[in-house]
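Only a single protein chain was left out; the remaining protein chains are all shown in position.
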Amino acid sequence: MEQQTIAASVKERKVKGKVEINIQKCKGCELCTLACKEGVLSVSNHINLKGYRYIVANNDLCTGCVNCALVCPDAVISVYRTPLKKKSADKSIGKEE
Amino acid sequence: MEQQTIAASVKERKVKGKVEINIQKCKGCELCTLACKEGVLSVSNHINLKGYRYIVANNDLCTGCVNCALVCPDAVISVYRTPLKKKSADKSIGKEE
Amino acid sequence: MTIEERSNIDIIQEKDNNIIGEPYETVYQKPGTLIDVDMHYCPGCYHSLVHKLLMEIIEEMDIQEQTIGVAPVGCSVFAYDYMDIDMQQAAHGRAAAVATGIKRLLPDKYVFTYQGDGDLAAIGIAETIHAINRGENILIVFINNAVYGMTSGQMAPTTLTGMQTTTSPAGRDTNIHGHPIKISELVAPLPGAFYVTRQAVNNANGVRRTKKALQNAFNYQRLKKGTCLVEIVGNCPSNWKMTPIECTGFVEEQMMKTFPVGDIKLPKAEDLKNLKEA
Amino acid sequence: MTIEERSNIDIIQEKDNNIIGEPYETVYQKPGTLIDVDMHYCPGCYHSLVHKLLMEIIEEMDIQEQTIGVAPVGCSVFAYDYMDIDMQQAAHGRAAAVATGIKRLLPDKYVFTYQGDGDLAAIGIAETIHAINRGENILIVFINNAVYGMTSGQMAPTTLTGMQTTTSPAGRDTNIHGHPIKISELVAPLPGAFYVTRQAVNNANGVRRTKKALQNAFNYQRLKKGTCLVEIVGNCPSNWKMTPIECTGFVEEQMMKTFPVGDIKLPKAEDLKNLKEA
Amino acid sequence: MLEELIVAGFGGQGVLSMGMTLAYAGMVEGKEISWMPSYGPEMRGGTANCITIISDNKISSPILSCFDTAIVLNQPSMDKFATRVKPGGLLLYESGTILRPSDRKDIAIVGIPATAEALKMKNARIMNMIILGAYLHLKPVVSLDSILEALKKVLPEKYHHLLPINEMALEKGEQLIHELEEPVMLVC
Amino acid sequence: MLEELIVAGFGGQGVLSMGMTLAYAGMVEGKEISWMPSYGPEMRGGTANCITIISDNKISSPILSCFDTAIVLNQPSMDKFATRVKPGGLLLYESGTILRPSDRKDIAIVGIPATAEALKMKNARIMNMIILGAYLHLKPVVSLDSILEALKKVLPEKYHHLLPINEMALEKGEQLIHELEEPVMLVC
Amino acid sequence: MTETKLMKGNEALAEAAILAGCDAYFGYPITPQSEVLEYLAREMPVRGGVVLQAESEVASINMVYGAAGAGFRAMTSSSSPGISLMQECISYMAGAELPCLVVNVNRAGPGLGTIQPGQGDYFQSVKGGGHGDYKLIVLAPSSVQEMADHVFLGFDLADKYRNPVLLLSDGAIGQMMEKVQFHAYQPPRVDKSSWATIGKPKTRSRNYITSLFIQPEQMEQHNQKLEAKFRLMRENEVRFEEMNTTDAEYLFVAYGLSARICQKAMDISRAKGIKVGLLRPITLFPYPSKRLAELAPQLKLVLSVELNSGQMVEDVRLAVNGKVPVEFYGRMGGMMPTPESIAEHLETLIKYHHDN
Partner (left out) sequence: MTETKLMKGNEALAEAAILAGCDAYFGYPITPQSEVLEYLAREMPVRGGVVLQAESEVASINMVYGAAGAGFRAMTSSSSPGISLMQECISYMAGAELPCLVVNVNRAGPGLGTIQPGQGDYFQSVKGGGHGDYKLIVLAPSSVQEMADHVFLGFDLADKYRNPVLLLSDGAIGQMMEKVQFHAYQPPRVDKSSWATIGKPKTRSRNYITSLFIQPEQMEQHNQKLEAKFRLMRENEVRFEEMNTTDAEYLFVAYGLSARICQKAMDISRAKGIKVGLLRPITLFPYPSKRLAELAPQLKLVLSVELNSGQMVEDVRLAVNGKVPVEFYGRMGGMMPTPESIAEHLETLIKYHHDN
């Protein structure tokens, strides 16, 4: 049901984001899923070599807000975005919401 | 010259005091002389067995206020007073001025 | 999740399925100063997160060559395996003394310690307070997770009232164990403390603010005006016996009550003038 | 006065010349609990004075049998030679831990430590803070004379800014040595601290107030509500290189500026209710 | 009787408790026992093992370099301990997790799909008990009764409702041995 | 030449500096020297002593139990060290302070009223130099010139205006020996 | 009372402490012995007695000092780095003649090292890691049962001699489980009223605890008093275990865990016809030197086996005083010598000494 709402918001996105997850390094702590309000991230049904259920992304919903990457303890997530305007300062951390 | 003033005050005393100095234990620090405002105490011209110039008292001037005894680090001074009214509490320390 | 539960999932070796094409530009990436190995920290442990932040700052400020870190005993004792900077491993509790030794000899380098609460607040409180009192121009990064992580969950000086640990099985009893020590509040009044703040990385904004605080602290170190202490509310899924997400809840509902986030001591404006000029 | 100056006075053995007859009554006398030997302290040293006060209180409260003292290393290490109570000599800095060991086993006895500033504020600050943080029901008597007396006048954590000592020959430089630590102010905010006060024995009224503070602290110990710390501004004629009278001036003009006397933390009225009832 | 056994796998697979259950059972039967865990620096995710010795006589060294039996539950443990089984000994492993067992010919090598069976029984945690059941069938160093007695000590009171499923798991292990295609030939 | 000397008295009587002056003078003359203070726990009021050795050859033990000369400035030191003077040695003491000198017959015992003389010279502090002058007259182990040279090192710069009075004191000491009723008979 | 239990070494030790009437435990967590504190934190409040987690090892041992000085049975435990921090106060306690039990669950060093078992703290324990002339009675358990037994023994000896007793275990003995029995025990009634600080009644003069003797004469007198005590320990408290020594031509000397391994090595060698025995010192101080000297004439070779670079071997050499060659075999860093490798090493040495 929440899926609905999220899908709706997708349409309004001004920038498109994509996340890339290094699944072998992911420890499946799920903190990123908590941070992502767009519902991009979910736990896979598979486990990686370390034995953790890693995270997979539905990049269609991604706004590139970097919240997930910020909270990922193991620096597993890279985030990409379609350029809007170049912002020079503090590129990696985004703006506080 | 100060002697004069002190002598004057003697007459007005309601209680008479006496101090007793254990001169062999006195270290001649002179803190008692600073504490005694009646000029009772002065440094002797003699030294005791430990090599210190000890303190002597002119008990005629003593009011028994115990100030000297309180500040004597080495507990060398005993103080006696003619009784006025019996005060039961805290006899050893006197009243704060 | 225990391995037993995990085992109903096949172990697979899947190729990364997120391939990025144009016209995307990178907005977040692991800093190059964070060595590309698995960190031994438990899943969801904030230690790894703070490591990442520190390495981001060092990369962004381009001070890898100017920075020396000190990590004493605690779960972060292996920090030198992850941070691509010169580091010293210190005896339990003595990071602030070790950092003093370094900084006094290398006054123009950035020197920071990275300490847990057992380390900094229990055995190392003397070294901590005296380094701060001398106003050593170092940064103390203080990860307060309210337990001894490495040794498996004993009570720390910061353990919350009533919190169960292996050495306070009936919960921390203030009559016996005393109240949790608030280190930041304790040391802030010392004139040697230049900047004291408490942050938490419980959500993305918390991470942003924590990073800002750490950035400030690195910048302030150039002023040589005293010690910066950045306390970060930590977690410990393994010893709190919670999932990382449960930990986040505990941090927000319990930890932050006893250890409220916010700045505790800010530099005076006049002190910061020089920094802006530089 | 050096021995050379003294030598122009004959050594004599004079009989006490103050013989007291009736109708005088005794209003002040050395307490019986202060052992009748010469104390090794330098002339005019406040250590002896505070010893005397403590023994007066123990005599007046009639708690000789209930009291155990702990004196660590410092000029007062020989305290057990003077105080007629059971005592333990502790390692440098560790009096609070030793007292903890005693008090936890003998919770109904009065336990106090008697510590110098080098001892309590330098090497022993960890034990001090943690004992107070645990709220150990002990009394800490803290003689702050701003130098290391016993070892001949080195700088202490409490040495005043600019003050010359053998290890700060150019005066304490806050940029190098930090500011003097105000222990009472530092520990008072800890919930385990029940009563924190700073007093001075620079004159008779100061002695009265100090004694009252110590008396309070002994009484409060019965409540088992936490640690009492009575800081007493000390002196050190030998290492300050002043006469005792000059010291008094220095205490009043310099020491009390950095270490103002007064109560820093008072028990709450409700806590004291039990005491009055008892 | 002297059985020198190592159990090895991931921390969390129930490695230590398997050895401990055996040790308790040995005690129930009045045997001499020693149980020696290896303890690692990591809180989680490391490998764990324990050496359990059950003997009629007093036990000398609790630390051994070769074993009558090795029970291994993950690949690293297989790689490490397969070579340490004494000739004629037993190497028992979880066949769902370990894809490359040893190719030694001088020992009995037995794989059991205990994980899968445990999942069928809807309780992943009893995997170790299935293995234990299989082991005890192959080497009855202690009786099943003693094991059940031991479980009461190893499991905290509040988990005693799990005793029946543990018993079922032990039996399942025995059964799995019967179902093996080739019969197991133990030398000793 | 080998002189093994102890100087003992109250802390503050200039005991240590007397030995140190001798040591410096020895150094000026290129001799081997050692100066060993005894250090006590008390800041003030304790007794102090120092062993000074001046020798043409390398010095072995800096700690000695008997001495060629003992210079004692208070009664406790007299009581302690009189017995430690080697037969034929010298025991020099301040006669104003020490009322009970030793009654040994096998050594030379010389008392000097140095305190009184120092007071006459209006400087109590030079008492030790008077004694030193007396000693050097009895045992010229170093020359007076060397002593004066040494004093420049021992006395901090700001006290160099006191050098003349120290010289006078040294001479006074020599003179006091001449004024003694009985001449001093030194064996060695 | 003599129920048999299966327990970890550390837990058996903790349980024994309670049964031995330990009044107070003060400690600080460190692997591999945190179970002691954890066990007591659980049990002591229920079963009586004080347990307190201190802020450091320095604080722990000083709390023990205070409690012991007040006449109570007090103990602490730690592992190597933590024990190093206690050296000052241990020396103080020996100086002040305070009985207490200190437990070192030895891990491999130096420095932070590793948490795996080791015996690298032998010198520190036996020769004196602290300053000045003092000795600890050092007990070396080699089983879980002894982890328990030595607690009773340790407290009794501590009280008997008014001296700290060190129980020197290692990570393996601490972590392993074995059967253990607790026998009925009644702490001996020791009258400490002549020195313990429990408050001075009018009827006696004050008691004070001190290790300070500023006058050298007094200090030396005190030293001599202590030395006399250490002599007495040497005479009366030597404990060791001997196996297969009657006909032995070769001898393993080993304590604690390594003695257990040697026992197996001995079986291996004996099976090959090599007449080897084992002497296991139970007290490391006082050391069974006399017994070693007695055995020396019948021996061709002694092999000291340790989990260090060769420490106890010095005491073995001192004991036999050149009468028989003494060799050393050891592993370090938490690595364990296998019984096979020990047996093999012995054979090599036999050949070497035979050839030379």
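A, B, C, D, E, F and G are the chain letters, set down in written order, and residue numbers restart from 1 in every chain.
As a working rule, contacts are C-beta pairs under 8 Å (C-beta built on N, C-alpha and C of every residue); 3 or more make two chains touch, one makes a residue touch a chain.
This one's a predicted model, so the numbers in the text were calculated from it and none came from an experiment.
Taking every chain of the complex into account, the absent chain touches C, D, F, G. Screening D:46, D:148 or D:250 against the full complex identifies D:148 as the residue touching the chain left out. The residue touching the chain not shown here, chosen from G:10, G:33, G:84 or G:304, is G:84.
Contact with the undisplayed chain is limited, among G:242, G:314 or G:347, to G:314.
When the omitted chain is restored, the residue from G:10, G:53, G:77 or G:211 that touches it is G:211. Within the set D:50, D:123, D:160 or D:213, the residue that contacts the chain not displayed is D:123.
The chain not shown here touches chain D at positions 73, 77, 89, 91-93, 118, 122-123, 125, 148, 150-152, 154-155, 157, 166-170, 176-177. What chain C contributes to its contact with the hidden chain is residues 64-68, 70, 77-78, 80, 83-91, 94, 97-106, 109, 126-127, 130. Although one chain is not displayed, chain G still touches it through residues 58, 80-85, 87-88, 91-96, 106, 108-116, 118, 120-121, 123-124, 127-134, 210-224, 226-227, 308-309, 311, 314, 317-318, 320-323, 331-335.
Note that in this section only the chains that are shown with their structure count from here on.
Common neighbours of chain C and chain D, listed by label, are G.
The distance from the centre of chain A to the centre of chain C, each centre being the mean of the chain's C-alpha atoms, comes to 24 Å. Multi-chain contact residues of chain C (touching two or more other chains) are listed as 3, 6, 11, 42-43, 122-123, 125, 150, 152, 157, 176-177. The residues of chain G that reach two or more other chains are 31, 52, 55-56, listed in rising order.
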